[in-house]
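Structure first, then comments.
The complex appears here without one of its protein chains, the remainder shown in place.
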């Protein structure tokens, strides 16, 4: 994916540096005086022509995204923008902010709280779906494969990654992402596999006694895997998405609250804008 | 508890909770089962309808951006996406990655390297321009004000924030941002002030012997200030912009290099895509 | 303090490298195959002969500490080892731990919460005391100087750094540190200045209506300043002291609590060892 593309233009440069074999190599961005080329494109030519999501895809994947993928990635990045004050990452960021530390320190602490139960779940789910697809490639049906990987988790007492939520019985972000993948004709084998897993888990709900809806991490995992992202880049997409949320909470803590307070995650009240709909022209 | 209250519905709830005054308050996102409202808008309604940059503006500023501001903010976020392997933030991220730590740890370390000389310069520049505008409001001309704040820096041996670059004598990102602010009719008093400062510094170049071009931090500072961002949110915009760069370098380090290597910032070679132009249809 | 000590042994090395002037220099530790010299001493010779606190002094200050300073520094490092679950740094570390992140991520987040109101106060207090001593050197009395710097804070609505505590009306750690500094004959001008400030604040309590006892940060600041530590190393001493506390809480969170819980700082209970005294032989 991040391939080392050679090209004719490199030949003269190679000639000039005999010891090139010993140099370490990078394929992301080349810098020269007054010139910044990201994956070969001048950044000032990209500005105003690509959305930020398009540019993220270019940088991480090496090529410009087709329009449908750009639309999908914008939606993925919007999906996890913020989830209120209760996630541990937000509380870590606010606890740093209340000490009087600068905003970037709060944000860094919030990012560190994307452990394997929170954000890191995306990578786990991508691997989980790939285990299912390996079974399919060995000749079994999607449904058999889904059964096998779900039962593998449940027998170990683990919740299948990408399923279950502390607050939601139906995660509105997952539903919207799957709908968009369908409409944009971007559904691939990972989305089909997670839908198969979803049916297996729903069917077993009577037996397990647990309602485990597919969550936004699961939807992001399936879609990012279909788009060809590496495992750790799946988590990274969540990280890009949630960063503004961490920033907004760190800023609000610094601006609205007293320093050195004890932050009780159950004792807050929302006093922001009332529920409202997008104006017609933005739909 | 975390419901999105329209004003009428608050009365009964306040009655139920006598201690509401003691609760701490947040105006960002309200969470209820199967409902996530960001600044009052359902996140699943925003998905597919707002670009990520639009949604960032909504979360940080509280309202939907007019289209011109959305376009501007996308360009600002693209402008600082990556700057190759040499910034200290990128080297901090790569040094963490070479130890075998997970991607989010590399990224957090990179963010910590946005000190006052790197990224943090945006906030300094916003304050610097506001000092100039305070002088203007006291009755002096833009040019006089620019002279005064520039001389204040130079007399203390400091480079005016937002000016000078280690590599570029003309920062192509700054030029493009100012051009877009003009075309989108988003130029405000901070952009006018930084252009006045630019003229003063250029005029004094013969005297100071230093060429100090306006840089991308200066352009972001002026534009974010005109858009009404708080000081620390100016830095935060840079942070959102550069995060994908930190991710790409941490990922590339893990995938392409041996662990525990000594990373020499001068010894690398670009082996990525050759210089290329955007296809006509993306312009 | 970190001086560049030349020595005879360097002469041949300098001869071998013509470009030495261009190399960047470090005076801390020299590494050669099978040899690690910290400030010139073989680390394996230090092991078993210096306490960790002695070795920290050697590394940071460049010379072995006299025994009284070693004793004092051990006490300073013990003083701030832990302060239960309520400091924001501890809560930041626990919120990272509950996400399933590794221990070092929790600890890094905790360190980021040593902002200017928490830990960072030591540096502020060192500067505050030095402002007082500058006044003394200009010919005024200790008491006059203390009055002036205290009033400077109170008039701005700021609490004098190193004074006041959320929980304690008399900080037992500060009292013990001052007692030890006296007994070890390590009291210097910074300790005398903070005692003068203490008397001024006590005398003004009737007027200000606020009881502001000297706290452990103030005591560490005065003692570290008398020992000759640089401002930022004063904060660093606190950081070394509290690190085991952050580790213990991150470990306890991972071992004793469910992942992804909402951590309410007011809802905990201590279930550890009952109050006990040191055995006679350790006194």
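Which chain is which? They are A, B and C, in the order written, and residues in each are numbered from 1.
Keep in mind that, in the parts below, contacts are C-beta pairs under 8 Å (C-beta built on N, C-alpha and C of every residue); 3 or more make two chains touch, one makes a residue touch a chain.
Bear in mind that the values here come from a model prediction, so they are computed numbers and not experimental data.
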item	value
Contact set of chain B toward the excluded chain (per top definition)	86, 88-89, 91-92, 95-102, 105-106, 108-109, 112-120, 166, 259-260, 262-266
Residue numbers in chain C that touch the chain omitted from display	2, 4-10, 13, 17, 20, 22-53, 55-56, 59-60, 62, 64, 71, 74-75, 77-79, 81-86, 102-105, 107-109, 111-112, 114, 119-120, 167-173, 175-177, 180, 230, 232-233, 235-236, 239-241, 243-245, 247-249, 251-252, 254-257, 261, 263-264, 267-279, 282-283
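Note that in this section only the chains that are shown with their structure count from here on.
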item	value
Central chain of the complex, centres being mean CA coordinates	B
Chain centre separation (chain A, chain B; CA means) in Å	21
Rounded Å distance, chain A centre to chain C centre (Cα mean)	40
CA centroid of chain B to CA centroid of chain C, Å	34
Contacts with two or more other chains, residues of chain C listed in rising order	105, 108, 112
